[in-house]
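Dumping the structure here so I can ask a few things about it.
Missing here: one protein chain of the complex. Every other protein chain is in place.
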Amino acid sequence: MVSKTIVKSNAYFDSVTLMKISGDISKLNGVSEVLVGMGTELNKESLKHIGLMSKEGEASNPNDLIIGIKAADEHVLNVALKNIEKLLTNKSRKKEFKEKSYERIEEVVSEKEGYNMAVISVPGIYAAREAKIALNNNMHVFLFSDNVSVEEEIELKDLANSKGLLMMGPDCGTAIINGIPLGFANRVRRGNIGIVGASGTGLQQVTTLIHSLGAGISQAVGTGGRDLSLKVGGRTMLAALEALKEDENTEVVVIISKPPSEKVAKKILKAAIDLNKKVVLCLLDSEKKEGLGENIIQCSNLEETAIKAAELSLNKEVKLEASQEAYSLIKEFETMRKPQQKYVRGIYGGGTLCDEAISIFRNRGIKLYSNITLENKEVLKNIKVSKGNTFLDMGDDYFTKGKPHPMIEPSLRNKRIIQEALDPETAVVLLDVVLGHGSHEDPAGIVAEAAALANIRLIKEGRKVLWIAALIGTDEDPQNYGEQKEKLISAGFIVLQSNVEAAKLAASLVEI
Amino acid sequence: MAIKDLWNESIKVVSLGNQGFANELKSIDVDTIHLHWKPMARGNAELIRALDALSNRKDIEEANEEALRRINTSQAVLIDIQNAIDVIPGMTEDTILHAGPPITWEDMSGPMRGAIIGALIFEGRANDESEAVQLAASGIIKFSPCHEHQAVGPMAGIISPSMPVFIVENKTFGNRAYSTLNEGLGKVLRYGAYSSEVIDRLNWMKAVLAPGLDRALRFSEGIDIKGIIAQALHMGDELHNRNKAGTSLFIRNIMPHLVEARLLSEELEAIVKFINSNDHFFLNLSMAAGKAILDAADGIETSTVVTAMSRNGTEFGIRVSGLKGQWFTGPAQMVKGLLFPGYKEEDCNPDIGDSAITETAGYGGFAMAAAIAIVQFVGGAPKDAMDFSNKMYEITVGESSVFSIPVFDFRGTATAIDVRKVIEKNILPQINTGIAHKDAGIGQVGAGLVNPPWECFAKAIVDLEKKLIK
Partner (left out) sequence: MHLKEEAFERMTVHGPFEFSTDAISLGINIKRYLIKPFLKKNLKVHSVYHNVINLESDIGLLSLVTPEIGRMATYVVVSPIEGVDFLTMELKPESKCIVEGNKLIFDKKLSVNFKAAEEWQGILDKGYRWKVEELKEENISALRAALHIYGEKNSAYKRIYENKEKQIIEAVEKLNFKNSKSIISSAVYSLIGLGPGLTPTGDDVLTGVLSVITSCSERKEAEKFIIDGIYENLYRTNYISGNMLINSTRNIYHQYIQELIFAVGSETPEKVMEASKSLMKIGATSGSDIAAGIYIGFVNVLEYF
């Protein structure tokens, strides 16, 4: 006869469960007495009664679990103990399995610890309130929602600043924090480049290019589309820059911004200089500033920004891989090209990328039209029908009212892609295909579909168009970059990693 | 704390909105909790703002706790029976009280009109239907809600000057509540019947029943109505739709005193047979007790507790402690449940009566789990009865210290409805009630479940915000 009494502290189980376990174990061959129960007075009495009381048992309290067994020999004892362990952990696992569902941030915070980031994409009218609750509970916020008022944005950012928290957004589509992609973002190698940017697809293009050039990201902070406006004054950007200043893992800082107001630009520049680190400043669509010192490198597009940042990070020269298939596809196209095929049609899902392509055409003096231009002469009067060189942002409200964004549902772009390809005046169809978190599982396939259907008809009419795609992603993205690239090439695309390259190539084919 | 601390932390995410973002994070093993988030207050931004302004307010919380305390410590004792004109505050010869929020003759539904016609004939102010209608529409008769006169009435809830009424006193706080004596089932005044049979019965009640019961009461020290409610809840009643145990206990309580009162044997016999034949005799006392209890909690300056829920067959109205005297109304809903054989949905009147005072006081529908057999009348399964009662805990300040539900381990019933919680969680109080035929005088055609309309609480929140935010 052997006996053993064990006390486990702070292991709570309800009495019904424990009674059942006791019952099961007592049926084992060779077990003469067993008690599995919490350290209540009643149970301690029973323990004494069956002769299994011990010092620990005596000292136990109702939050401790008592296991007492009398068995025929050591072997039986061990089997019994093992079984008890199994049954106890089964019970606790079963509880975890029925995952509790929470409806509010406050509920999670009151029950659990360590949740430090709120990812919020509820409709705009409720978004600010939820963000405020998150901040008040000491969580950083990634606020994807738009349609939040300027006043609400300022209130949130001030609250975040007062608590030392990061307030990304509203209208923030992309961020990579501690290597973790938030929103629409790519899986990118870790490294020493820290980025702060106001544009989602802008961040995606720069981070993916940096990855393919062999460098890596420490942090990529999204500020939201309106952060650099006069009223909001760059609150998030300034706070993020301050935090990157103190980050020993960040040696190179990249700032991506659309044209801010003069006042805000000044603040950003001052902060950039104060960083005392190498800075790559990408001011899309605005002129270079004078007298910024040698620590600050200015770039005018995303590709340049990524290259310069990678060079500073790796301390060596870098170059983007060229396209293998470009030469032959261009030749093929030129031999079949008809005289009326004079124009480029850019059909974009990412607004910043569309902007970038427009800039390149503008800088070369090529006339163009668009649905997102602010220049009167460039406005596309009838958005349903393209004219001359046209650049369309398919993510613009006109196209997405009541429908999902083309990055989530790329097939919504397809009708227009086919329409453009079949237009006898179209020479080049240019578009972006974006991989990574948040994007469709097979964006290349969807685009290839459109190209295939267009090509079937073009063959009948004895025509070809030149397909150019900027494929934005990394080899670590879930969609498998290599396979996506293959699909596009098989469908007749020239595939480039950089939107700038793609736009320049397109421009070269229609410049006079 | 500073942002840079984030760079060294491990990221654990709470996500709300697009589930895709959460799924992506989970696929790379980031600890992520995706909320089953819904906007508060049915997504109404104005209400959300008002709710935010009214939350985390010490003065409101304290006021509500006070309201709950008063409700819990109140007593309700039947002490007397007198004529309405003699005891009900504000009652005049031309006053007729009705159930629910204020309403004009033109807007009244069938049962209420019928009851008023009957009352006017009973009062001798009219000889027949057409005279009664003329008088009712003339403007001479003042219609007023029972609730505004410390009274309550089931279904049409009509109280006219000559009617005898129970007087239930809240011994803790001194206030009183009044209600008529229940006439029985079928073709009765409260369902809008006004035939000579009805008038005769009303006369008998005034001449024999009321005085007889009153004599008996004098031999007692009052009948503890709240005590009977508490016991009846452990006997399968919820004291709104099921009153059998309550009625039985009342009879048991009053019987010795009826004998002591040495009434004429024909009168005693008639009285006993009358009460015995009516399972719902206790309903009016149950309601009066609720009214006596809740009136004591009314008028606490910064309290958001509901002190009355009531319907007049056209509108549903609620009253709030911190906004004393005001009604917040919305359209009365159709009761959903089981109909007696031969009746169809088109026959039903909208929700009517002051009997929702029982739910307001923490029993009735809020104690459905104590009266599971009720599902035989209102439909559904026993599990539903328990689920409904359980849900109510989410919208009240606390629990009753006296009324308990055995199957919930004797947990106190959900008590003191907080308007803020109703709006915040989009959970409406659950009422179970009888269904009246929409034509006057036919009677009850079924029983079922109903809720107050959302508007009542939404309007109350808006006014509460205006008042409490200086």
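Labels A and B are assigned to the chains in the order they are written; within every chain, residues are numbered from 1.
The criterion applied here is as follows: contacts are C-beta pairs under 8 Å (C-beta built on N, C-alpha and C of every residue); 3 or more make two chains touch, one makes a residue touch a chain.
Here the structure is a predicted model, which means the values were calculated and not measured.
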Contact list for the unshown chain, restricted to visible chains: A
Contact partner of the left-out chain, one of A:Ala448, A:Val465, A:Ile494 or A:Ala507: A:Ala448
Of A:Leu329, A:Leu353 or A:Ala491, the one touching the omitted chain in the full complex: A:Ala491
Missing-partner contacts on chain A, residue numbers: 442, 445, 448-449, 452-453, 455-457, 459-460, 487, 490-491
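The rule is simple: only the chains that are shown with their structure count from here on.
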Inter-centroid spacing, chain B versus chain A (mean Cα positions, whole Å): 53
Chain A to chain B touching residues, read off their complex: 101-105, 108, 112, 114-123, 125-126, 129-130, 134, 138-140, 144-145, 163-166, 177-178, 180-183, 187, 218-219, 239-240, 242-243, 246-247, 249, 408, 437-438, 478
Contacting residues of chain B [partner chain A, same complex]: 1-7, 9-18, 20-22, 24-25, 27-28, 30-31, 33, 35-40, 43, 45, 48, 52
